[in-house]
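A single protein chain has been omitted from the complex, and every remaining protein chain is retained in its original position.
Then we have subunit A:
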Amino acid sequence: SHIVLMLADDMACNPRNPKPATVFSHKNMELNVYGDDVEVDYRSYEVTVENFLRVLTGRIPPSTPRSKRLLSDDRSNILIYMTGHGGNGFLKFQDSEEITNVELADAFEQMWQKRRYNELLFIIDTCQGASMYERFYSPNIMALASSQVGEDSLSHQPDLGIGVHLMDRYTFYVLEFLEEIHPASQTNMNDLFQVCPKSLCVSTPGHRTDLFQRDPQNVLITDFFGSVRKVEITTETISLDRGLGGFESKLPKDELATEPLKYAEQLPVAQIIHQKPKQKDWHPPGGFILGLWALIIMVFFKTYGIKHMKHIF
């Protein structure tokens, strides 16, 4: 499995974070979601609508490395999770851009045309999140959202030590649900639809399964989370002829005896430490000092007059 993570990434190492390089899901500090195995592929200014659509559709400049690409084929199940501020039909990127539900649906259709996915699970946690999946029209897409159109998604508890709310309610309860899933689990999608009812989430989570060909009852959570692979036992072998050799590519290794190498003296410390202090020669005062004193004397005589000189000296 392969994860492409796009984060504005201004929280974990924010100077105002009293627990640096960590993002906890709850103020009890049990689960650090910004742990050692988190690799951010697109961070801060790279997180734009354009880059997101480029990753999805594959229309990426040729110089992009492998880890920043979605290298999926027609047997890949893709999970897309988006969160942030949103509204009816859009999601905000970085306070300056929006992605609309029509663009997202078109991007998914482009992916389907090129068979870049087998099944796609789309989870969104924003205000009025259900509007984002209304326009999908490609097959094999299942979508979940944290709130219906006209409702706001609310955040979970704040951590007063840090001063911000740590996580949204829907994400918090989905995370709690998923932490219980292990690779051999048989939990299906209907259980995921029940996560975070209105009593806990205050908003009504929604889901959309009409484009999906299988019955959600038969879709395991591990089809999208947990990467359970299809394997086959290898029962065949081929028989190789041991004697047949390739070309003689082994070069004879001559080990010449060389002198042990010495590290050349970079800094003659001994000379510096035992150095005697240098005698400073006396120089007459330079122009600046002379000028300064001339100025002081002039001011003195101007103030007090020449005739008072004999009273002073």
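By our rule, contacts are C-beta pairs under 8 Å (C-beta built on N, C-alpha and C of every residue); 3 or more make two chains touch, one makes a residue touch a chain; residues count from 1.
The rule we apply is simple: contacts and distances are computed from a predicted model.
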Protein name (UniProt record) of the chain left out of view, among "Large ribosomal subunit protein bL19m", "Glycosyltransferases", "SPRY domain-containing SOCS box protein 3" or "PIGS transamidase": "PIGS transamidase"
Sole contact to the chain not displayed, among A:160, A:231 or A:306: A:231
Of A:7, A:33, A:53 or A:202, the residue in touch with the unshown chain: A:53
Among A:43, A:115, A:165 or A:198, residue touching the chain not depicted: A:115
Residues of subunit A in contact with the chain not shown: 1, 37, 49-50, 53-54, 57-61, 65-67, 69, 71, 73-75, 100, 102-103, 106, 110, 113-115, 183-184, 213, 226-242, 244-247, 249-250
